[in-house]
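Quick one: structure below, then a few questions.
What you see is the complex with one protein chain gone and the rest in place.
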Amino acid sequence: MTDEPPPSGGLTVEYLEVRLGGTTVLGPVSLSVAPGSVVAVLGPNGAGKSTLLRAVAGADPVSGGSIHVGALEISRLAPERRAGLGIGWSPEGRRLFPGLTVEETLDIAAPGNAAERAERIGAMLELFPALADKRHETAWRLSGGQQQMLAIARAVISDPTVVLLDEPSLGLAPVARDQVFATVRRLADSGAAVLMAEQDTARAVAIADRAVVLSRGRLVLDWPVSVLIDNPAFEQALMGV
Amino acid sequence: MIEAAAQLAVNAAALGAVYALVALGFVLVITAVGAVNFAHGELAMLGGMVAVGAATLLPTDLPVPGLLVLPAVMAVMAVAGLAVAGIAYAPLRRAPPTSVFIATIAVGLVIQHGVNAGIGPEPRLGPPLIDAGVLRFAGIGLAHQQLATIATAAMLIAGVHVLLQRTRFGRRLRAAAQDPEMARAIGIPVRVTVAVSFALAAALAGAAGLLMSNQYLVDPSDGSLLMLKAYIAAVIGGWGRIWGAAIGAFAIAVFETLIAAVASYLVAEALLYVVVLAVLAVRPQGLFGEAAGRRA
Partner (left out) sequence: MSGLDRRDLVYLVAAAAGLGAVLALGDAYTHRIATLVGIYAIAAIGYQLIFGRLGLLSLAQGAFFGLGAYASALLTLSAGLPVPLGFVAAVLVPMAAGAAVAAPIARLDSHYVALATLSLAQLALLAARNLEITGGANGLYGVPPIGVGTLEIVGPQAMLLLVWAAVAVALLVAWSVTAGRRGAALATLRDAPHAAITLGLNAARSRIAVFMASGALGGLAGALQAHGLGVVSPSVVGFEVMVTILAIAVVGGRGSAAGAVAGAALLIPLPEVFRFLEGSYLVAYGVVLLATIVLVPRGIDGWLRDRLPRRPPAIPGPPGVTRRRAGKALVVEGLVKRFGGVTAVDGVSFSVPAGTIVGLIGANGSGKTTALNLISGLERTDAGQIRLGGVPLGGRPAHHRTGLGLGRGFQHPEFPDGLFVLEAAAVAAPDPAVAMAALVRVGLGDRAAVPVSALGGAERRLLDLARALATEPDALILDEPAAGLTEGERVALAGLLRELAGSGLAVLVVDHGMDFLLPLADRIVCLDAGKVLASGSPETVRGNPLVIAAYLGLGAAA
């Protein structure tokens, strides 16, 4: 992976290391996400999945390695700047702004002038029909599934090249999960490079192109999904064996 | 009887409006940086002093001197707010929260005693908002000054409400205060919103100082008690709840006015402390619980 030039568009992470509180919690890790594809990041809790996404989003500082979005190296940039350079992040637990309505949430995350923002909001409401008639509802009153849709919409309204989704199915009922994952697939199909950390391995693998398993901060597996099904090595890797 | 009650109501409303302005600014900073500004009361006092000074620059027979200098006072105080942020907050961003607290205590000392040393401890009379007339209504005498105070404070509070709840910038400011990390991730410049919060808070405090300077006079030692009441309002209204603090401030004003009418201001002040201690003893998390998180 190191001797290939970064692909046009897409996310490339090379020898990424994150140290927190004196220990190396992640790394070195290398992987890439091509535009139009979904890479699922799997593994036991505490393995570093969230840390990986947070490091790419800029919420955790990088102690080594590089992060490329297309040809641009972003590992030293502040999070505010990464948002404008094509990173969209839906964090673990969604972290919506409780007092804002759906429309207001999307409005503050959308770039451009008022007309452009309105257009983008309209596009989001089409892409996420679950939100369409909840435009003026405050975030805390939405259902779990709708909140997740809003968090994803907030992340993608700026039309990012790379979409980071952290446990989008957390706390959702099975039907809502199906809807969320279908949406994620649509996002990728429209050209985004999607990196998704998940505990619901079965559903994640069903819509992903590749799966990556982390254990104790290291990559133990990086395979196309076709190889994973019914593979005992895959099951053992998930349990951290 | 009715007249006395109505008069009390107007007094309480005028006082409450001013306290609410102070409390609003106080809580704005709390939500923006998760830390208390111990110098906030001094900023109100400074606003009053600036108003006194600005008024001396005006020709003496202008009809609404207070209203005329209000924008200038707020602008000057906004700059002062940024200065406080630069001195007491910015250098201590990564320090533990108590360092910021101590730094603002220090800034408050410098402002209070600096003004004292500079211009002396005598109380000064600020410019009136409007003429000294009295409106007779159903047998009650309503001073124009008081009515103008209520109206001005109400307009400022309404303005802040519109800014925070109905403008995109205000929403971004609130989002940044609620969850700075998430706000940054969607491209909001948190450093800017924090600076604006400070400037706005100081401007509101300064306006309150101006509004109080005519009816209550202003002297360098006014700040501490004002800050203490804003602090109490924040606790009553729910730590970090902006509009809760404004309501809490009104409650304090009503409480003060009523008790003072029945007993004395001294008793009102003492009872206020007793009530606060009782609330904190029974509900250590405040009356309505917390809304603001720690400094991110």
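To keep things simple, chains are lettered A and B as they appear, and every chain counts its residues starting from 1.
Simple rule for what comes next: contacts are C-beta pairs under 8 Å (C-beta built on N, C-alpha and C of every residue); 3 or more make two chains touch, one makes a residue touch a chain.
All figures in this text were calculated on a predicted structure; none of them were measured in a lab.
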| request: Check the options B:Ala117, B:Val162 or B:Ala263 and report the residue that touches the missing chain. | output: B:Ala117
| message | Going by the contact rule already stated, which one of B:Pro97, B:Pro123 or B:Pro189 would touch the omitted chain in the full complex? | response | B:Pro97
| request: Kindly state which of the options A:Thr12, A:Ser32, A:Thr161 or A:Ser215 is in contact with the chain not pictured. | output: A:Ser215
| said: Please identify which residue in B:Ala83, B:Ile105, B:Leu217 or B:Ala261 touches the non-displayed chain. | reply: B:Ile105
| request: Could I get the residues of subunit A that touch the absent chain, sorted low to high? | output: 21-25, 44-47, 174, 177, 198-204, 215-217, 235-236, 238-241
| field | Contact set of subunit B toward the excluded chain (per top definition) | value | 36, 87-88, 91-92, 95, 97-99, 101-103, 105-110, 112-114, 116-117, 121, 224, 228, 231-232, 235, 239, 266, 269-270, 273-274, 276-277, 280-281, 284-286
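Just so we're on the same page, only the chains that are shown with their structure count from here on.
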| said: Need the CA-centroid distance for the pair subunit A / subunit B, whole Å please. | reply: 43
| query | Touching subunit A in the complex: which residues of subunit B? | reply | 168, 171-172, 174-175, 178-179, 181-182, 184-190
| message | Quick check on the complex: what are the subunit A residues that touch subunit B? | response | 57-59, 78-80, 82-84, 89, 91, 95, 97-100, 104, 107-109, 111, 154-155, 158
